[in-house]
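One protein chain is absent from this view; the other protein chains keep their places.
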Amino acid sequence: MENFYLGVACFLFLTMFVGLVRVFLGPQQEDRLVAVQLFGTTGVAILLLLAHAFDAPSVRNAALLFTLLAVLAVVAFVRTPESLDGEKE
Amino acid sequence: MQVLAGMLCLLGAFFFMAGSVGVIRFPDSLSRIHALTKADNLGLGFIVLALVITSQSVAVGLKLILIWVLALVASSSICFFLGRKLIRGG
Partner (left out) sequence: MNLILLFDVFLIAALLLVSWRLLGASDLFQATVLFISFGLFLSLAWIRLGAPDIALAEAAVGAGLAGVLLFGTFKGLEPGADRENDSFTSEPCRLDPISPCPGKIHLLLAFTCVGSLTTLLVLAVLDLPATGDGLTPMVSQFLERSGVEHPVTAVLLNFRFYDTWLELGVLVAAVLGILCVRNRFDLRELKVLQAPDVMLRRLVMGLAPTMALVVVYLLWLGDHAPGGAFQAGVVLAAMLVLLWFSGHASITGLSRMLWLFCLIAGFAVMLLVAVVSALWPEMRPLEFPEEWSAMIILGVEVVATLSIGVALSSLAILSLGAVDDPGGS
């Protein structure tokens, strides 16, 4: 069962690579941020799987912190003044 | 139970894949946002469910569910903020 969880984690890592392409491509700032949020959730899933596979509870706390603080960067992005706007295309 | 957990895990992984493909393939920013949350939360949801039914203690299960609920709250509000910014900013 441990190997199965690891296999799923590896597969999720592959989907993260796919998502990375969107960060590189853009074209808008929002697109890049959305892709990073996708990483965040995928990373949480990977952490949970690792925690389960190795029976390491502290890894679960790292996942908890990721979900708890995921909003922060986006809020900072949305709430900063207009000079951030207008992606050059 | 193990088999069920395995199937749920695979289902979750499928939704993560769907999310990634959506983020790559959808034509414009707004639909990409859509791809992200729906698929992502279902994916995490199924994986959390699989881990909950195989977890040894109730406390661990509750923590996993808390993580999932937080992820739901976080990504739906993130998408709301980004979507609104996209629409207003043109």
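As written, the chains take the letters A and B, and residue 1 is the first residue of each chain.
The rule we apply is simple: a residue touches a chain if its C-beta (ideal position, glycine included) is under 8 Å from a C-beta of that chain, and two chains touch if they have at least 3 such contacts.
Computed from a prediction, not measured in an experiment: that's the story for all the values here.
Asks: List every residue of chain B that touches the chain not included in the displayed model.
Replies: These residues touch the chain not displayed: 70, 73, 77, 80-81.
Asks: Which chain A residues touch the hidden chain?
Replies: Considering the whole complex, chain A reaches the absent chain at 3, 6-7, 9-10, 13-14, 16-17, 20, 23-24, 26, 29, 32-33, 35-36, 39-40, 43, 46-47, 50, 56-59, 61-66, 68-73, 75-77, 79-88.
FYI, only the chains that are shown with their structure count from here on.
Asks: Applying the document's contact rule, which stretches of chain B touch chain A when the two form their complex?
Replies: So the residues of chain B in touch with chain A come to 2, 6, 9-10, 12-13, 16-17, 19-21, 23-24, 29, 32-33, 36, 40-41, 43-44, 47-48, 51, 54-55, 60, 63-64, 66-67, 70-71, 74-75, 77-79, 81-82, 84-86, 89.
Asks: Could you pull out which chain A residues touch chain B in their complex?
Replies: The touching residues are 1, 4-5, 8, 11-12, 15-16, 18-19, 21-22, 28, 30-31, 33-35, 37-38, 41-42, 44-45, 48-49, 52, 57, 60, 63-64, 67-68, 70-71, 74-75, 78, 85-86.
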